[in-house]
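For this view, one protein chain was removed and the others were kept in their places.
For chain A:
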Amino acid sequence: MAHPLPPGLTQAEVAFVAEMELVTIIPRQRLESIDLLSGKTPVLRPPHRAELPLWLALLLKKQRRANIVPPPWLHPASLTEIILRETKENPEAFSPPPPPPSRAHPREPGRARRLAESDADISPPFQPSCTAAAPAGYLPYHWLEVAEALLAHAGDDMPVPAGEVRSLLRDLVEVRAAKMRSSTSQLEGFGGGLMSLRGVGAMELAESRGFVLGVVDGVRKIGASAEATRREEEEAGGGRHDDDESDDDMGI
């Protein structure tokens, strides 16, 4: 009956999972490949960029063995663009997640094709969305966690002072939290639904899960008796309807 933890991942767990995200680093020292459970890390040779999991990148950064290249979407210009989109252009929805990786079509100029053939390869956890190659202007699934970690530990690698990025990030968090709060207001009338949660990050979900589920559950309980009445009516009047349908099927 009473579970010790609410459903879903907690914030600490989300932050832990986010450390698997790949980020781009510029190594300062040579390092041979390490055989990790998740696969071999690339060999690090100083002037060449490499992609490492966030936790390893932060470790090397703290030991001053590497610099982290912040993902393009964390650039102030990109953040400003996203905030503008969230507040002015489309204040009703969250900004969309990054598009699947694609490359210009070799024979047909102006057309692009997706790199991955199946959808399984491009869903958020497996898509390298925090590397230097990630598109600007789109927030990946683990945007808040990665951004906070990078700001806290690799603030000197940012192209602009970290404080500037941080204040933009705070604005974005507030704007989206307000949207999350109002996302349930469409449940007001019958037949209304939740606002689409496409593009919401893992940390935001962890924060608002309890609240949103609570509201939905409350609305369900309030509407339970009306729903039961409606069902009964439908069943009473629906018997004939079902017969009609099956007759149609027979006719075909």
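One rule holds in what follows: contacts are C-beta pairs under 8 Å (C-beta built on N, C-alpha and C of every residue); 3 or more make two chains touch, one makes a residue touch a chain; residues count from 1.
In this section, contacts and distances are computed from a predicted model.
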Choices "Chromosome transmission fidelity protein 18-like protein", "DNA-directed RNA polymerase RpoA/D/Rpb3-type domain-containing protein", "DNA replication complex GINS protein PSF3" or "Probable prefoldin subunit 6" - which one is the UniProt name of the chain not shown: "DNA replication complex GINS protein PSF3"
Option from A:L44, A:L79 or A:A206 whose C-beta touches the chain left out: A:A206
Of A:I26, A:A93, A:A136 or A:V175, the residue in touch with the unshown chain: A:V175
In chain A, positions touching the absent partner: 1, 6, 10-12, 15, 58, 87, 148-149, 152-153, 170-171, 174-175, 177-178, 180-182, 184-185, 187-190, 203, 206-211, 213-215, 218-219, 221-226, 229
